[in-house]
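Missing here is one protein chain; the remaining ones are kept as they sit in the complex.
Read from first to last, the chains carry the letters A and B; within each, the first residue is number 1.
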Amino acid sequence: MSQINRIDGGLIDQEKPVSFTFNGQLLQGYEGDTLASALLANNKHLVGRSFKYHRPRGILTAGSEEPNAIMEVGSGAYKEPNTRATVTKLYKGLYAKSQNHRGPLEFDFMAVTDFFSPLLSAGFYYKTFMWPKAFWEKVYEPAIRNSAGLGTLSKEADPDTYDKGFRYCDILIIGAGATGLSAAITAAQSGAKVILADEDFVMGGRLNSETNEIDGLPGSEWAIKTVAKLSAMDNVTLMTDTTVFGAYDHGIYGAIENRDVEARADKDKPRQVNWRIYTKRTILCAGATERSIAFGNNDRPGIMLASAVRTYLNRFAVSVGQRVSVYTNNDDGWKTAKDLFNKGVNVVAIVDSRSIEPVMRVAGAQIFMGTDVVGTKGRRAIKSIKLSNGKTIETDTLAVSGGWNPNLHLTCHHRGVPKWNEELATFVPDSSAPVGMSIAGRAKGTMVLADAIVEGHNQGSAVAAELGYKASNSDPASTPIVAYNISAQWSVPSGNNRAWVDFQNDVTAKDIKLANQEGFRSVEHVKRYTTLGMATDQGKTANVLAIGIMAENMEQTMEETGTTIFRPPYAPVAMGAFAGRRRGMEFYPTRYTPSHKWSAKQDAIFVEVGMWYRSQWFPKPGETHWRQSVDREVKQTRSSVGICDVTTLGKIDLKGIDVSEFLNRIYVNAFAKVPVGKTRYGLMLREDGMAMDDGTTARLSENHFVMTTTTANAVSVYRHMQFCHQCLWPDLDVHMISVTEQYAQYAVAGPNSRKLLQKIVDPEYDISNEAFAFMAAGEITVCGGIPARLFRISFSGELAYEIAVLTRYGDSLMRVLMEVGEEFDAIPYGTEALGVMRVEKGHAAGPELNGQTSAYDLGMGGMVSGKKDFIGYTLGLREDLQRDDRLQMVGFKPVNKNDLIDKGYSLAGAHLLGLRDDATTENDQGWISSSVYSPMLGCYIGLGFIKGGQNRKGECVRAVDLVRGSDVEVEICSPHFFDPEGERLRV
Amino acid sequence: MIINHPLLGPRDSEEFVYLGSADLIDRPDWESRTVADDFHQYQYIRENIAGDNRELWYHEQGDQSWLLVTRNTLTHEIINVELAQDVSRSMGRGK
Partner (left out) sequence: MSDYTLTKESPLNGVEHEFDGITIAEVIDQSLVMVAMPRDKVDKIDSAIKKSCGLSIPTMGHSTHSSDALITLWRLQKNQVLAYYPYAGDDAEADIADKLNAPAYYTDQSDTWAMIRVSGERSRDVLERICPLDLDPDKFTIGSVARTVMEHIGTIIYRDGDDSYVLLTMRSFSHSMLHAIEVSVKNVL
């Protein structure tokens, strides 16, 4: 049984067979086939089961609107469910499986649900699974999920790659059918930069499916010729197999380029590319989609849209049946009969719901005017149809046309609302399309091909002229005028037989009626109650039909009934395509510090701080627990010397005659009179008086300062400073630039830090305690003339320096410091030891600068100047921010030093309660914000916030951690745990 | 979204960071007699405009200028884009 439905001709290459697998069976199609056309060529009509009732379903359409023929394509991790067979280009080895059945497709064990259909009507979830409540999660939902659903996932990571890209054009033309090609030609001839995108892998649109004649050529040949002409033009980009899925603000369009075939041949190639297209103008030439008619049992395999029958016949050389009937309410349906007849296929009957004269005569076909199809027979394939006149006709295929709906989706992505057109019996775009978008051809409701071509031709030229290009003076292509007349026909009374409206969601005309009767009148409500128009096809074949039925039910006009809101994406887009390259380690870029290479060699453990990778600790051989490493790093730094890469701190270079004044306005403390060669600690507030960031700023010369910010706030502080300068005081002579990456900066901390540095600082620079006192800053040279900056600042509380060199020397300086430091047993320390030492010293950091703390709360009220305006001054003075019972930062240490030692976790996150209080929200007095094990104190310590803390030192409270289950009595104390007088840093 | 930068031409909004109302340029005088009210108004009180809204955007991934963007909150149409420093100066702000 090989391609028994294949006939001669078509736009496929019958010299090039392509083998593929469907439900385990090896089949053959030809190059140029879709999966659907190849299946039909092999007489595979039954291709899936329906979502709810597991009804046998066949291929309904030949395009992206397909509700039924959705399959699992690919195997293993490559498997993708819900792939529309009608738009899947056939490639060698394609592996497809039908969905929604248990057991073989032909004998689905779940098909029994169809016999319970009276129980499964609209809203059945809501009605049936109400009680008992507890059953929902454990019983009902798993059962429903198991029996319904759309395909299954591989549950493995998607092995395919995806990419994205950016393209620009003057005019984007969406759809490369007769209209789009006509528009593209004139737009391109004018000189405008044009992108022509089409969701099909062959351009030409319906021309490839029909037998029109354009400029004396078959339509498909005219399309090939026109495409060739366009592709020869430098100002035209052709994008086939590219679905424009969304219209976004200001002329931006999203488009997915499908490269499945390429990716299957070479696994390294991206499977899809998500394009962002920037346009000045867009012409939507997306054509139209045919709809069905709701009659009894209209969902059997072998019942197909009339236009799809022509597509398979003319484009793919597949005769979908041997004895075909046509049921239509418009002229277009008759084309199917004519084309079939011309290809020698038997047309047994043409049924037209309109009581008019027959549109044509087709030899051998019985013609029934003013007649409807009311029922069908044949469980797995249609066998016969029953007409409203009582006649039964044996047939193996029924081609149905309920009329055409313009593909106006993109015109509504900015909340546009389509308007009803009675003559065309469909919705057409109104003037509410996105700015810059015009519409031509059948997408606009211009249903006659000859008119659509002229419209496209004229718009391409007119839009280009609007953009200042010279209008093209060529003539539009010519084609005979073929009329399109229609009389709306939504649903046919079908007795007890169900008439399907939404095939994908198994919604019937009766479901819609029930919803309406139950009070769901808004189209949006009906959609959600019945699931009409949901899932992968978004009701492309169903919605207008459903609206027609609703309008009849509620005795109102189509306009009054209205459409649901159209939102992107127009067609399904794989999640992977939105993620693009942003997966795993590539979710964000990675920033490496100057000492990274060296640190990696030392087996440093790295931690992500924003995008930065910082060394967290440096395990030595024999150390099996991070605490061993960190305790050692702290002790060694405090007893001799330790080195830490602090390059990640934000560094901002400020130059100009007004810099000191500027700093004075953004810091709470005075900066106007910082002497050259000195560093000052500064605290910055937000305008609302809350602490924003802190850091040190050094004055290197009269008009030159260099500021540091915290690593986390480097970007936002710089932004804030730009705001202050540009928006508040634009005439201050201040020039700032980030120099974070210009200098590699290392903290050299500990009692031996000076001795170590003296070995590399060039001898002409005196860094003795007298010459280079605490908070000194200066530009020096090291290692024989290499420029460096030295700051005597300390975060650890030790005698300490930060030394900065041009980053080009950063790696080398780290190695030299360690080499020089050997005689002092110098060690590198990471962010954990840094954190321990800062808590021991009571320095506030990220957990304390949490956006809710004022300078007073942090114990820095004394720093706040009362003599100047600065950001946060006025609002920081608000009474409530000065109250004594605010949450204030203090230190906490366990009354019993050994508490938590055996548990191995800190006080962090514990809440503070009175000694005899219950652990309730009402009794909550505050929390521990940072906590570490202090190797110097030999116990856990913490910084935290407690009501009125600064006046409660010495009092005992409980630190309760209900998550980890600890309850520790702690004493409120000064946050300066270690060397409270700061003697060590001044030696 | 695209912001038509007065110096650089149209740029994707991805390059920008939004701050809020352009009223933030008009920072009150700290020595005014009504300073508490002025700052309260400045910091917290905003009109929720359905229509043309003047707002501040920062061209972080570009020339680092603060821009005053007039944007229609109903249609997203951007009506005007100015350099905030020019607006600030025109409002009499300087040093």
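Going forward, a contact is a pair of C-beta atoms (placed from the backbone, for glycine too) under 8 Å apart; a residue touches a chain by one contact, two chains touch by 3 or more.
Keep in mind the model is a prediction, meaning the values are calculated, not measured.
Of the candidate positions A:156, A:423, A:819 or A:884, contact with the hidden chain is made by A:819. Shown as candidates are A:209, A:593, A:669 or A:710; the residue that touches the absent chain is A:593.
Which of A:83, A:807 or A:888 touches the hidden chain is settled by the complete complex: it is A:807. Looking at chain A, the residues touching the absent chain are 161, 163-168, 193, 268-270, 273, 276, 278, 581, 586, 588-593, 611-612, 653, 655-656, 703, 731, 733, 735, 737-743, 759-760, 762, 782-784, 786-787, 805-809, 811-813, 816, 819-820. For chain B, the residues touching the absent chain in the complete assembly are 7-9, 11-12, 14-15, 60-65, 83.
FYI, only the chains that are shown with their structure count from here on.
Each chain gets a centre from the mean of its Cα atoms; for chain A and chain B, those two points are 28 Å apart. For chain A in complex with chain B, the touching residues are 248-252, 278, 435, 658, 661, 687-688, 715, 719, 722-723, 726-732, 869, 873-875, 878. Those residues of chain B lying in contact with chain A across their complex are 1-2, 10, 12, 17, 19, 24-25, 27-28, 30-31, 35-36, 39-40, 42-43, 56, 58, 60, 64-66, 76-78, 83-85, 88-89, 93-95.
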